[in-house]
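Note that one protein chain of the assembly has been removed; the remaining protein chains are unaltered in position.
The chains carry the letters A, B and C, assigned in the order they are written, with residues numbered from 1 in each.
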Amino acid sequence: MQLLYFGWVRARIGKVQETVNLPTHIKDVSALIKWLKKRGGGYHEAFQNLNLIRVAINQEITTLDARVDPDDEVALFPPMTGG
Amino acid sequence: MQLLYFGWVRARIGKVQETVNLPTHIKDVSALIKWLKKRGGGYHEAFQNLNLIRVAINQEITTLDARVDPDDEVALFPPMTGG
Amino acid sequence: MIRVQEEDFDVGIELSKMTDEHFGIGAQSCFIGLVRDMANQEHISAMTLEHYPGMTEKQLRKIEKEANQRWPLNDVLIIHRFGKLQPGDRIVLVATTSAHRRAAIESCHFLIDWLKTKAPFWKVESSLSGDSWVEAQDNDEREAKKWETENT
Partner (left out) sequence: MIRVQEEDFDVGIELSKMTDEHFGIGAQSCFIGLVRDMANQEHISAMTLEHYPGMTEKQLRKIEKEANQRWPLNDVLIIHRFGKLQPGDRIVLVATTSAHRRAAIESCHFLIDWLKTKAPFWKVESSLSGDSWVEAQDNDEREAKKWETENT
């Protein structure tokens, strides 16, 4: 799975993107985040407050309970501040 | 009194402006219009529908019952269409 | 600033003048009114704008002042043309600047709504079937009135 990070999520994790091999039990975004958070450090810090985390799957905004598939592009980021 | 006409009021009357000597009994805009209307022709035509007549005295919008003085500049015109 | 003039204006230059070297501005809103080539299913060859010199400037300054009182603005610009215009020509430019977008957008909207019913201009449209005066629209009156009661 391709993971992308933006804004302070990217800054805290210290990576723009990475490719991960998901354990098969991970079916949705929430589970993915929980799994990432276990890595500790920047990951733990980035995902401390899930109210501030937004997600896009294959470049479409969705919710944290959305299903993820191994070939998805999943982006995690803070609320957008365009304009 | 200085009279100014704009829009189709001007077009119907056929004058941009004129100076008139008011009879002393004319105290407000309505009476002024009535007096002008008596001249017939374009004046009669211009002031047929008072709902469509707007007035400014000394360049300030006011109402048809406003008082007029001999040294006023009185402008009569249709509803404004700026912008 | 307000300007009443016969000649065209350069939108880019006018908008830049309002923001260049003004580093506290976060938002600029603008509206441009243009002459359309159609009215009442007829092709328009020209639009001629007549106005009340002296009073026009007074009214525009009043409207400008009103906008400045209602919203925290850095600047207001109103340029209104008169004379004979062609389809596609610019008639009016309204622009506002503010630290915040809401003040800029709402005040610009307010200004153009008030110009419609409170600026002493009258328009003639010329077509093959002759000249006809542009009538004031009921909804222009309604939209201008909205700003009299609305809390901003």
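The criterion applied here is as follows: a contact is a pair of C-beta atoms (placed from the backbone, for glycine too) under 8 Å apart; a residue touches a chain by one contact, two chains touch by 3 or more.
Quantities reported herein were computed from a predicted structural model and do not represent experimental measurements.
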| item | value |
| --- | --- |
| Visible contact partners (per top-of-document touch definition) of the missing chain | A, C |
| Option touching the unshown chain, where C:65, C:102 or C:145 are the choices | C:102 |
| Interface with the unshown chain - residue positions in chain C | 10-13, 15-16, 19-38, 87-88, 99, 101-102, 104-105, 108-109, 112, 143 |
| Footprint left on chain A by the chain that the document does not show | 4, 6-8, 10-11, 56, 59-61, 75, 77-83 |
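Criterion: only the chains that are shown with their structure count from here on.
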| item | value |
| --- | --- |
| Busiest interface, counted in C-beta pairs | B-C |
| Of all other chains, the one whose Cα centre sits farthest from chain C | A |
| Gap in Å, rounded to a whole number, between the CA centres of chain C and chain B | 26 |
| Gap in Å, rounded to a whole number, between the CA centres of chain B and chain A | 72 |
| Where chain C touches two or more other chains at once, by residue number | none |
